[in-house]
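Submitted below is the structure of interest, expressed as structure tokens.
Every protein chain of the complex appears in place save one, which is left out.
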Amino acid sequence: MFKLKATLAAAAALCLFSSGSVFAEEKVEVLHWWTSGGEAAALNVLKKDLESQGVTWNDMPVAGGSGVQAMTVLRARVTAGNAPTAVQMLGFDILDWSGEGVLADLNKVAEEENWDAVIPDAIKRFAKPEGVWIAAPVNVHSTNWVWANKAIFDELNLKQPATWDELITSLDKIKAAGYIAMAHGGQAWQDGTVFDSVVLATGGPEFYQKAMNELDEAALGSDTMKTVFDRMAQLRGYVDDNFSGRDWNLATAMVINKEAGVQFMGDWAKGEFLSASKKPGEDFLCFRFPDSQGAVLFNSDQFVMFAVGEEQRPAQEKLAMSVMSPAFQQAFNKVKGSVMARTDVDASVLDACGQQGQVDLAEANKSNKLFGSMAHGHGAPSGIKSAVFDVVTAHFNGEYDSAAAVEELAAAVQAAK
Amino acid sequence: MISSSSSRLLDKIRAWLPALVLSPSFAAILLFVYGFIIFTGYLSLTDSRLLPSFDFVGLINYQKLLGLRHWNTALKNLAIFGGLYISICVILGLLLAILLDQKIRVEGILRPIYLYPMALSFIVTGTAWKWFLDPGFGLEHTMQTWGFLDFQFRWIKDRNMAIYTIVIAAVWQSSGFVMAMFLAGLRGIDTEIMKAAQIDGAGNFQLYRRIVLPQLRPAFLSAFVVLTHLAIKTYDLVVAMTNGGPGRATEVPATFMYSYTFTRSQMGIGSGSAVIMLAMIASIMVPYLYAELRQGGKT
Partner (left out) sequence: MSQSRDNSLPTSHFTRALIYTALLIFAVYYLLPLFVMLTNSLKTLDEIRAGNMLALPRSITIEPWLKAWDSAQIGVDPSGLKPYFMNSVLMVIPAVLISTMLGAINGYILTKWNFRGAGVMFGLMLFSCFIPFQIVLIPMARVLGLIGLAGTTSGLVLVHVVYGIGFTTLFFRNYYNAFPDELVRAALLDGAGFFRIFWRILLPSSGPIIVVTIIWQFTNIWNDFLFGASFADFDSQPITVALNNLVSSSTGVKEYNVHFAGAILAALPTLIVYIVSGRYFVRGLMAGSVKG
């Protein structure tokens, strides 16, 4: 083995030159996939905040596929015993990791800062499973939104559609006027985001919960589900020919630039409007997906803290406290488009859309109409989520008809359980 | 006494030295390749999800795998892609090599032009081809601004045609390399035989069919083996160009395996698909290696 050892020694010697690590300073390494304009700007708020406390931010972005690559990297790094300090993560992924015993325990900080009182239960389910705080929730996103170009709506004398039929009428008019009616990117998760809203709008809150959270076989295979797929096929008629593979923020840009009428997307789309200096109510409109008013599909970005060495603990706790500080939550969510994860923070700093979002969230929470979004990892574990995506995206791209899609859906979910 | 025994020891070391020097490399391969293959094979029989688990569940993962529509699409795509990719690369590579072998004055300029795509990563070329084939930005848009308003080329957005765009890009990437292999083969052919055949009055076509092609057999074989394994391993290109879309229309086994192992938290099924891929590669490689070793021990 002498040669291999020599190789290793040479390689290690080389490494000393390439990465001199300094232990005296406090630093955090953050793995994330926030690389679009609005997202990076929002994250920069956190970075600045930490730097003002003397904590170095080591950025570890892994872009692509809404976190797909980042999760692979995370797996490799945890397996190697070299986990980053904090990782951006969603819903059921957090629960999966909490079962592996590699996460940090934030209970001490949480107690000092009284997180229990200010974080809603629906989010605590993921941030504090089995009584241990393992993650610091940054925000609550809501996915059943419509983003519309106001100039187009004014030009065509359109009102905000409140029902499915009104939506279809509006889309028809936009299309007839020569615009692209629906800005959309043909990626599985974007198809899934629209599907989420259509399920909620078509079947109502209870149906959504049954089908997308409880994975009830009868609901998945029901006639209502067939209507959902019919409606998806109907929506397919309003996208442009070039939609396949487009990134979501480019679809948003189409609405911003008056090329397209509406986009069905979560409230992170607002971040793109804002970073293009557009104003809600003046340049663009935000309203709930028709027929889904009163209910909220949510997902919550959280920074999951991994167990790191003692010397890194103080920096990690500073990061967690920073994420949870009211000032940061306000500053961050103003840019990102989401609303605060804390319920005790003044929402008046947000714009009109944000304020409506915060109100909707509170009401939905009260009336038990707050559901985890399937498309964004808060409805079911990732295996099932992907199985749903398979069917939705195949159907949306015309691989089979609605009746077949219903059968496929039930079968796929069953197989992935 | 002492000197003779120490010299015997030295002899022994000398006899073992070659094996000794080879052994670190071999040990590394044993562990990092075969050890990991066995590990993967075992995982395919367990209920591993997010991270490896060692709870044995038998062949359930394979049963699930074979029932997945998705996996069948991936296999079908591999058959289409692999068949076209290998045959077009071989034909094009051979054609270019023969043409380039006709005392071409500018060969020194043309050769690197044919060869350079090999130098680029699939991330780069995949992105370039994606732009080029994008109807709103690339070829279709360009032709339309030139006045060919009816020109349409939107294969990459068409779920029935998208796999062919991947063939186009992959052929572009590797055919130059195949050309180089054939060119090397052609340059190695004994010119006397060619001359003799020409004197015998063999026509050009006859000459190539009877004399040249049979002599290129090793080059054919190498090209076939290299291309086959590249086809089965194709991953980056698909991810960069279509990411498996539209829908799941361009999923191939490598992307399937990656997504099940790493993003869907179904590591057991993912490992099962890896084992099947390995078996496919082995079924092509093992006969080749066997033949290679039989004749290659000493020439």
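Residue numbering begins at 1 within each chain, and the chains themselves are lettered A and B in the order written.
One rule holds in what follows: contacts are C-beta pairs under 8 Å (C-beta built on N, C-alpha and C of every residue); 3 or more make two chains touch, one makes a residue touch a chain.
All values reported here derive from a predicted model rather than from experimental measurement.
When the omitted chain is restored, the residue from B:110, B:161 or B:213 that touches it is B:110.
From the set A:69, A:139, A:242 or A:312, the residue in touch with the chain omitted from the display is A:69, counting the whole complex.
Residues of subunit B in contact with the chain left out of this view: 14, 17-19, 21-22, 25-26, 28-37, 39-40, 51-52, 96, 99-104, 108, 110-125, 127-129, 131-132, 137-139, 141-142, 145-146, 172, 176, 180-181, 183-189, 191, 194-195, 198, 204, 207, 212, 218-219, 221-222, 229, 232-233, 235-236, 254, 257-258, 261-262, 267, 271, 274, 277-278, 281-282, 285-286, 289-293, 295-299. On the side of subunit A, touch with the chain left out of the figure occurs at residues 3, 7-8, 10-12, 14-15, 17-19, 29, 32, 34-37, 40, 43-44, 47, 57-64, 69, 72-73, 75-77, 79-82, 247, 249-250, 252-253, 256, 272, 275-276.
Criterion: only the chains that are shown with their structure count from here on.
Interface residues of subunit B, counted against subunit A in their complex, comprise 21, 24-25, 27-28, 49-51, 64, 67-70, 130, 134-136, 154, 156-157, 159, 242-243, 245-249, 258-259, 262-266.
Within the complex formed with subunit B, the subunit A residues making contact are 1-4, 65, 68, 71-72, 75, 78-79, 96-97, 99-100, 186-188, 241-245, 381-383, 386-387, 390, 393-394, 396-399, 408, 415-416.
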